[in-house]
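For chain A:
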Amino acid sequence: MEQIFFLFQVLHLLRLPKSGKQHLSTGALLDEKQVTLFIPCLVDQLYPEIGVALCNVLSAIGWSVNYTPEHTCCGQPAFNAGHRPEAKQAAAAFVAAFPGSGEIVTVSGSCTAMVRVYYEELFQEDARLPEVSRFVGRLAEFSEFIHRHDLYHKIQGVQRGRVGFHNSCHSFRELHIEREPLRILRCLDGFELIESANKQICCGFGGVFYLKYSTISSAMGGSRLQYFLDAGADTVVANDPGCIMQMRQEAASRKLNIRIYHLVEFLAQAMGLGCELNLSKRSAG
Partner candidate 1 sequence: MNAREQILKRLRRCRQAVPDMPCPSKEFGPLFFHPEDNAESRLDWFREKFIALRGELYEEQGERQAAQRILELISGLPGFVQVQKHPLLERLQSELPALRERLAGSRALDCASPEYAQCACGISGADSLLAQSGSIVLRSSAAGGRRLSVLPPFHIVVAASSQLNGFVAPWFAGLQQDNSWSLASIISGPSRTADIEKILVFGAHGPKRLALVLVTGS
Partner candidate 2 sequence: MALAGEYRSFLHRSCVKAADASHHLKILKAIASYDTAVEAMKKSQFESWERARQVAASVKRDAVSRLPELLEQFEAKAVENGVEVVWAADAAEARAAVLDIARANGVRQAVKSKSMTTEEIELNEALESIGVKIWETDLGELIVQLAHERPYHIVTPAMHKSRAEIGELFHRTLGTPLTDNAEELTQAARVHLREAFCSAELGITGANFLIASLGAVVLTENEGNARLTTACPRIHVAVAGIEKILPRLEDLELFLPLLATSGTGQQLTCYNTIIRGPKRSGEPDGPEKMYVILLDNGRSSIYAEEKLRVSLTCIRCGACLNACPVYRLIGGHAYNTAYPGPIGSVITPHLRGFPGWQHMSSASSLCGACSEVCPVKIDLHRLLLENRWHAHRQRTSSIIWRLGFWAWAAVYPHRKCLQMLQPFFRLGSRLAGLAAPRDLRGRIPQVAGRSFSELWQDYERKRTNS
């Protein structure tokens, strides 16, 4: 065990030189609007398909995407566990991975809340605070981004099923995102949105809580899913990879007949964008 920690530390100290190809962009036309992706670590490691869907959707609605693979995690797991020095270390590396001044978009309300609500507090009395503050202003959650640029009209497509929407607690309570994701969903046709299932109930994920109190967390996830099932939903659309991980694990272990998608996956399916990374398909608008 100790050797492994030692190895980690050595690797940390060595810090391999940065790749020269850090600003991969999609070779967009000059007049095109550009946005940088922040792919949360849960998406990067566990659900890359959500990241693919985000790229494809953004590209389909006329935005070209940049991706800097240097970034990994915003530091929220450590922060929520009370390990602030470690969280700050991660946050510093995270901010440094996004040079420039362009907009950044992500698929997690929770990570966005971490950055927006706690980053400046974390860097109080630190010389990097101005840099951090500038960074904080650049980041938007996906539905905030759609709303800010009024891109609703570009979202068109057909979906199926009886769908309940799960807003993540942090997106609702820290970012005050409430109507935007529903408005996005209503741009699609062919499915039924079950409003009564959309009640703001925690899925029980909660970062380290997921592992530390796994029985409680699991029971919370189960009762959240049961609420969807009782309301007659067969599909859950959520807006946070944490909630999605929790609900997918629970649905699988309880053998529940319910599908769980991220909002961007649901959109990508509706818009017929496929599962492969494909940045060439552009809408006319």
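Just so it is clear, contacts are C-beta pairs under 8 Å (C-beta built on N, C-alpha and C of every residue); 3 or more make two chains touch, one makes a residue touch a chain; residues count from 1.
On the choice of candidates, all candidates are chains of the complex that A comes from, given by their letters.
Every value quoted in this text rests on a predicted model; they were computed, and no experiment measured them.
A.B. asks: So which of these touches chain A in the complex, 1 or 2?
C.D. replies: Candidate 2 is the one in contact with chain A.
A.B. asks: Taking the touch rule as given, give the residues of chain A at its contact with candidate 2 in the complex, in rising order.
C.D. replies: 4-5, 8-9, 11-12, 15-16, 21, 24, 27, 39, 41-48, 51-52, 67, 69-73, 75, 77-87, 89-90, 93-94, 97, 169-170, 173-174, 200-202, 204-220, 223, 245, 249, 252-253, 277, 279
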